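What you see is the complex with one protein chain gone and the rest in place.
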Amino acid sequence: MRAWLLTTGLCAAMALGAVWPADAQAPKRGGTLNYMIAADGGPSLDGHKETTYAVLHATAPFYSNLIRVNPENPSSTTDFICDLCTEMPVPTDGGLTFAFKIRGGVQFHDGTPLDAHDVAVSWRRIIFPPEGVSSAREAAYPMVDKIEDPDDRTVIFRLKFPTLSFMPALADPWSFIYSRKVLEKDQHFYERNIMGSGPFKLTSYEIGQAIHGERNPAYYQSGQPYLDGFNGIFAPKQQTRVDAIRADRAALEFRGMSPSARDQLVKELGDQVSVQESDWNCGNVFTPNHKKKPFDDVRVRKALFMAVDQWHGAEALRKIAIVRTVGGLVFPGSPFAATRDELIHFPGYGTDIENARAEARRLLKEAGAEGLTVEMLNRNVDQPYIIVGTWLVDEFRKIGVTVRQNIVPTGPWLEKMRAGDFDLAMEAYCQMVVNPIADSGRYLPHEIYKENFAYHDDPKQVEIYNRMVRETDPAKARVLMRAYENQVINVGAHQLPTLWFYRIVPMRAYVKGWKISNSHYLNQNLANIWLDQ
Amino acid sequence: MSATPADDAPDPRRTVWQSALRFCRREPLGTFGLLLVIIMALTGFSAEWIAPYNPTANDFAAMTEPPSLEHLLGTDQFGRDLMSRIIHGARTALIVGLTSAIFGGFSGLVLGVSSAYFGGKIDLIVQRLSDIVMAFPLIILALAVVAIFGPGVQNVILAITIPLIPRCSRVVRASALTIRSMPYVDAARACGFGHTRIILRHMVPNVMAPFLIMVTSFVGQAILAEASLSYLGLGVQEPVPAWGLMLQGGAEEYASTAPWIAIFPGVAIMLAVLGINLFGDALRDALDPKLRER
Partner (left out) sequence: MYQYILKRVLLTIPTLLGAAALVFLLMRLIPGDICLVRLGSGGASFDPKALIACHKEIGVDRPILVQFLEFIWGIIRFDFGTSMWSGKPVSTEILARLPISVEIALLATTVAVGIAIPLGTISALKQNTWIDVAVRIFAIGGIATPSFWLGIVSVLLVLDITSWVSGTPWMPPIDYVPIWKDPIRNLSMAILPAITVGYRYAAVSMRMTRSAMLEVMREDYVRTARAKGLINKLIINRHALKNALLPVVTLIGIEFAFLIGGLVVTEQVFNLNGVGRLFVQAVQNQDYTLTQALVMLTVAVFVFTNLAVDLLYGWLDPRIHFA
């Protein structure tokens, strides 16, 4: 088990290909950072309840967490460090008990001290939400049995079963520590207000417009934050954000921009702009509905996959969309990810596309599904949903299949998939911490994994997965992952993973100290950012 | 600006060609508009034959290329030929514009005339319903239609048509009301003619002038509405070639690095709506007896 942990950590650390500038200078103090939040503002401010990064990018600077991803090494998948605890605990009871010592001298912004009870109450609110409170990540903690706070300085997590997925789950950036006194009075206080113990204090929040913070002088991480304050401005349109960086109305946005935006900024601003890039732990999935004819026929599904020229598509789309890498079920760069040689045997990954398309036409003819005209459900988000969808539609045209895109807002998109009311669907998903075995669980049949909308049935696939989960030797687990992948993409042709996302963050060159990670949810408390002006 | 020449009265002996010629002579702006409309219509009808490329075929070897001999108007981010997309877009614009205008106008005509003719409760109900639709924000209707039925061309047409109906029925009703009080309508009733006959023979022809002017302006409005809906992601959907859609997403993203992507579809919309409006204005001047005297 330890070996598994080590391999994963090592490979993840070296493999992500994050491009970091060397920051040899000592951080300067002072200045105000203007950054943009790439979304409409307006959901509640409660991190326990919300899932959109719009909330996280606005509120993370105000809060502390129990543990977090190392802000100096955020691309690592295993480098977790203490935030409010004093040292990372060594599990006892055969991996069932984790006891955290909480820092002394930490204050909430209202001056009240923060102790272990606040930590425990906040975590209970996330994992065991009280009546009338909705927690978005309740389902991420099936392993937690109970949380105890025996004294002011100790919080103990007791698990139902030992698992490696506990620590990554505990490093969840959404798990803000709230004040128990405030929660006792009003469980909904944090939906409308901000009161944490993080590096910044709220100065004002203009609904839907901007959020302003100033340095918290009582912050417990020494020397931090470096900034005097920040203005986070909501700007949902990419072009506004590009223009704003160009005119220096704001220094950057943290989510990620398209390649064309990067090229434009680099061309116009030259060395006044710096760019950080990283593979992004978000994948695109093309899902045929197995309950709809003729997609109940594996030949038809295979033919559709074969029509797609992923390698050339990747070359082209990386210029116009936030996607880049051809991959299988696993985040590219993880030791569990398939190599090119392992992928090229799958439909949709072949290198001889003419041959593949001829074969696809033959399969369609054999299945009696020539000249098919169908609809593909897609979400009305440009990057990358519509771009990838538009690419796929043209690929299908090349084997004589006419696909019309049914592009709808998020709500109907989700509802139609949940109701099975679609022929084909374009999906994309983002995960926070790379965890290949847990993450690939999303390809399991709907009966087991409720958010899988292929509506297929494959006992063999499930059997392989169950063996993989219990396997502790990474080498053997990797072999099982290949068998599982083969079952999903090739044998069953259940779903086709298409290009993985690629994160590009262009920023004004005077912004220093921030490091990109493989998820736009991580490393957002701004404490280590400084301005070189 | 001078007083009325005697030949201004409609002359039944004049042939269609003569009237057309006269229209051209008297309304140079309108003729220019008509010309634009005709070009657009011809382009739309013959799109398959005159477009140099398949408007939906991606060409990754020619992404965001500036105008050249090969691609007269350049290519978009998928390498699709803009010229071909604009040519096929003329057809989409025609379909959306004409269908919405005709359906919206015709329903408005029926509602307006019958509302005016029957009066009383029917009139009251029709008027209240059109109040509701008129006051209701178009964007909500469109969002709801698209979210419920999906975003195809026919649903876009539906979303655009609904708000046009009450606007047309209002105008038609107003002119029909004045005709209803004319003695000859009462005479027709006295003669025992049926409602349908009176409406069709006497009322409809008399509201034709404002009706035609309105329907013409609807075509332009519908094309603009489609563009706005597309901009909000609620219009026609990729990869269908449509002018409004061509201004959404990519166009804005590449506006400074590949301006042709944003400029040409915008110009196409402008010219089309300009043409329709110029023609509509001239038509109004020609049809409206009050304005004829110049």
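Residue numbering begins at 1 within each chain, and the chains themselves are lettered A and B in the order written.
By definition in this document, a contact is a pair of C-beta atoms (placed from the backbone, for glycine too) under 8 Å apart; a residue touches a chain by one contact, two chains touch by 3 or more.
Bear in mind the structure is a predicted one, so any value in this text is a computation, not a measurement.
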{"item": "Chain not shown: contacting residue from A:Q25, A:Q209 or A:Q533", "value": "A:Q209"}
{"item": "Candidate in contact with the missing chain, chosen from B:A227, B:L245, B:A258 or B:L283", "value": "B:A227"}
{"item": "Among A:S44, A:T92, A:T203 or A:T339, the residue in touch with the chain that has been omitted", "value": "A:S44"}
{"item": "Residue, one of A:A99, A:L414 or A:A509, that touches the chain absent here", "value": "A:L414"}
{"item": "Where the missing chain touches chain B, by residue", "value": "1, 29, 128-129, 131-132, 134-141, 143-144, 147-148, 220, 224, 227-228, 231-232, 244, 247, 251-252, 255-256, 262, 266, 269-274, 277-278, 281, 290-291, 293-294"}
{"item": "Hidden partner chain, residues of chain A it touches", "value": "36, 40-44, 46, 49-53, 129, 132-136, 138-139, 188, 191-192, 206-210, 231, 233-237, 239-240, 243-244, 246-250, 268, 282, 409-416, 418-419, 421, 427-431, 442, 449-451"}
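Here is the rule we use: only the chains that are shown with their structure count from here on.
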{"item": "Chain B partner contacts - residues on chain A that touch it in the complex", "value": "237-239, 258, 260-261, 263-264, 267, 312-313, 315-316, 319-320, 375, 380, 382, 386, 389-391, 393-394, 397, 404-409, 411-412"}
{"item": "Interface residues, chain B side, partner chain A - complex", "value": "56-58, 60, 63-64, 77-79, 143, 146-148, 150-152, 233-234, 237-239, 249-250, 252-257"}
